[in-house]
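Of the protein chains in this complex, one is absent; all others appear in place.
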Amino acid sequence: MADESKGGFFSDLFAPVAGFGVTFSTMFRKVATQEYPEVKWPTQPRFHGRHQLNRHPDGLEKCVGCELCAWACPADAIMVEGESNDDEAGLRFSPGERYGRIYQINYLRCIFCGLCIEACPTRALTMTNEYELADNNRADLIFTKEQLLAPVQQGMLPAPHPMVEGMEERDYYQGKVTQATPEQQAWVEHHHADHADGPARNEDDVEARS
Amino acid sequence: MTVTSDKSSGEAPEVEMVALTIDGLEVSVPKDTLVIRAAEQLGIQIPRFCDHPGLDPVGACRQCLVEVAMPDREGNVKPMPKPQASCTMTVAPGMEVKTQLTSAVADKAQQGVMELLLVNHPLDCPVCDKGGECPLQNQAMSNGRASSRFEDVKRTYPKPINISSQVLLDRERCILCARCTRFSDQVAGDPFIALVERGALQQVGIYEEQPFESYFSGNTVQICPVGALTGAAYRFRSRPFDLVSTASVCEHCASGCSLRVDHRRGKVMRRMALATPEVNEEWNCDKGRWAFTYPMLDDRFELPMVRRDGELVPVSWQEALAVAADGLRATRSAVLVGGRVGREDAYAYGKLARLALGTNDVDFRARPHSAEEERYLAEHVVGSTPETGGVTYADLDTATTVVLVGFEPEEESPIVFLRLRKAYRKAATKVFSIAPLETRGLDKLGGTLLPSAPGTETEVLQALAGDGTSEHMGSDAFAAARTALRDPGAIVLVGERLATVPGALAAAADLARSASGRVAWVPRRAGERGALDAGTLPSLLPGGRLVADQADRSEIAELWQAETELPTTPGRDTAAILESASIGEIGGLVVGGVDVDDIGHADGHEALRRAFVVSLDLRESTVTPFADVVLPVAPHDESEGSFLDWEGRPRPYRAALDTTAMADHRVLSMLADELGVFLGTRSLREVRAEMDALAPRAPQGGRTDDAGDPPSPVSVPSPGPGEMVLATWRTLLDRGTMQDGEPFLAGTAKAPRAVMSPVSAETLSIVPGDLVTVSGGGVRVTVPVHIQPMVDHVVWLPTNSESCDLRALAGQAGAVVTVTKGGAA
């Protein structure tokens, strides 16, 4: 072409390999690739991951088994059944009258939309940022209450145990309960002595009762 | 149903109509209509809590406030100074009503009332069983303020408290609408709950010494507009929004209540009454509401079983049917059906007997019965429906006089009881009961007792119908009854217990005829009336066709496309079948849903032990230990079909649960296939098509050839010293197997007691509260005694209550028992 300029000597020399220049210069750039799984980058805090059933500061469950999450779920992934707390039988899992006896989320239905979180009246159900959920069978992806329950943290005692002495249900929601009391501690030690693997296994007793 | 409504509109006098304006729309309604109902006719929903169409207006909640303007004497429409409660105000000509839709005043008033109602209402909707179907919740959304201005501490109560074993009360949720107390007081007649205290502390309370033991307490749970009353059995079991509802019909008695069966994930969670104005209005009894757990128990049959080496072992259907067919083919067989089965199933049992087993030995009466009863049923009851002039619930509402014979409505047909109570309250119906004692049920009907010892009912009926020269005529009650029976339109309700009293059924029919009234037979079990019309009786073919009539027989044979002639000889009834089986004359028995102890026949066990028994049942029963083949069938909630209620009105039901369990008619069809006969009852549609092909036949008296032996003169047994005549009937809640698995319901069953008169008690020197031992006929029970005025030398006990099983004696009217003071040593 008329306006095709004749390049210099060097441009002619490197013309055939000019394309490698991009490659070459990239070699000195910072690597963009995320080194998953060795380096796990944190997700955004609002990321919708696996659910968690929270506890009150003394370890009682916040879930009241109201099933509103199950109602809100567009994918029908949640199954809840309520039951009465029974102080006499030593089966108090939450403050108030009712607790969630059965709580299951089917992670092969759940679309992580978070409507259940919005529906929860007690802030019992929240979402974590955990996302490594792949498994090799369908049954194990139905998560049950034990898996979903938040771990027992400092100052908490695993349910079942009585409410804090002198406190009502509403006091739990008003933040008046800050940690498990020595009375609760004593109760748990007395009642769960023969449950080596923790009182959460009392689920079986509940099953047998119903 | 159409016929009844036609009749009522044809007979009803011209109603005066009142024209008024609601929200600018003109409407004309009958005089005395409440404003709130007039608005409903226009499709205007005024919020309300205390208002209920089945209860008297009270104006307790004030939620239905509307602005009303009325014309004064000069005709000027003047507004009333304050909003008015539309649920207590009747319409007036020219009235102008403005609801919340057009009036800011009414809207503000309603929001204010709602705010006040919510002041002390805990917002615990998430844990409340009513949440999701709660009128307060819904109306707070539609007619309340979006946010609360209340900042104080709410009044709280410890909760919940049991007001009976099956009803729980959360007092803080109560908005004091008084629906429950009004229901108990007005409809059920059990005013065991009331509003106590005053002001903010007003609450529903029970009497200390008397728990809320009403057979109708479940209705208060259903009509409670908030979650203040909840059922113990349903507590926290489920939420309304994940229940699947099916319209159904109750299987517990012949009242035929419409029910809503709510299930979730293959399990029935609760049942509620469904409004059917012709039958149960909006109510049902606690048994119908709560006794639904029996098919969920562990002893439910899942697989067919055959007996091998004395043990029942599960086998395949093919094998079980083959064994059953071989056993039945080898011998003469008969069919026994219980009152549990639906009409279509009963039809299949009858057809199996006639076509496949070639016998008329089939009977649905798994209870004390008699040949006389069979004749009575064939002549007066079969084919009687609302269309053919049978007695209906609506007739009870308007009857002038009702005579109850061998029938205790509250215990044996609770909705009949509610209707009679309504008739007593609204139409001043006079109720007379021919019974040995005045029960609380009769008391609630304002009824009069015509005292008669068991077995003497015939005599009393004849005396009532007779010329007034009888010895009974001395008493005031008899005089009143005779006076009342002079008005036409009397209704005689006879119970199934009358079967065992010689001549009583005929005497009841005679009485009705002489008083130009009508008679209705009210069985106890739901399936009996349907089984009767389906021809599950030795002398009856389906549709009231007679075995003894050649034309009838060939009509049925043609319908069934029978290859051979139908058996001609009338068969044996239940008692005769058992007798024949116990001596080996009948070798095979097909038994469906029968509790052999209910029959009260001495040969029952021996007959089952000796015969080859094919048992169609859903759970382990008294027949199972004798069964050679067990074929599992579907329970009520898992099958489709229909009952006939005592009126003869078809009450179809659908399967609430979709399971693999097969209905009786289908199992029988397979059994017949195995026997080489095509029964044609595989699907419900086939059965119904066949049944519908038979032209309905109204009852025709005197069709049967012989009128039977004239009723033998009533021989009232004369009890010797230390002996008494036994009067007994079942209480609504007893040891019946269809109430198994429901401890909350069983908690309100009446405790068994022996009732006797002061004179009887004195002869045994018994004081109230003593224990007495009643024995006779191999039965011996010890119960506390209750003394009240009743027929002397008669002792009443429940037939089948806890630790009081007198079923062996119930078949014998006027059985004599020995009564001794003190417990059985």
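When the chains are written out, they are named A and B in that same order, and each has its own residue count from 1.
By definition in this document, a residue touches a chain if its C-beta (ideal position, glycine included) is under 8 Å from a C-beta of that chain, and two chains touch if they have at least 3 such contacts.
As a convention for this text, contacts and distances are computed from a predicted model.
Missing from the rendering is one chain, named in UniProt as "NADH-quinone oxidoreductase subunit B" (options: "Acyl dehydratase", "NADH-quinone oxidoreductase subunit B", "Multicomponent K+:H+ antiporter subunit D" or "cytochrome-c oxidase").
All shown chains touched by the missing chain in the whole complex, by label: A.
For the options A:Glu118, A:Asp135 or A:Glu189, the residue in contact with the chain missing from this view is A:Asp135. Of the options A:Pro37, A:Gly166 or A:Pro182, the residue whose C-beta touches the omitted chain is A:Pro37.
Screening A:Lys62, A:Arg92 or A:Lys145 against the full complex identifies A:Lys145 as the residue touching the chain left out. Listed by residue number, the positions of subunit A touching the unshown chain are 32-34, 36-37, 40, 43, 49-50, 52, 74-76, 79, 81, 101-102, 104, 106-113, 128-147, 150-153, 203, 207.
What we mean here is this: only the chains that are shown with their structure count from here on.
Those residues of subunit A whose C-beta lies close enough to touch subunit B in the complex are 64-68, 70-71, 81-84, 96-98, 121-122, 168. Note for the complex: subunit B touches subunit A at residues 124, 126-127, 131-132, 156, 159-160, 235-239, 241-242.
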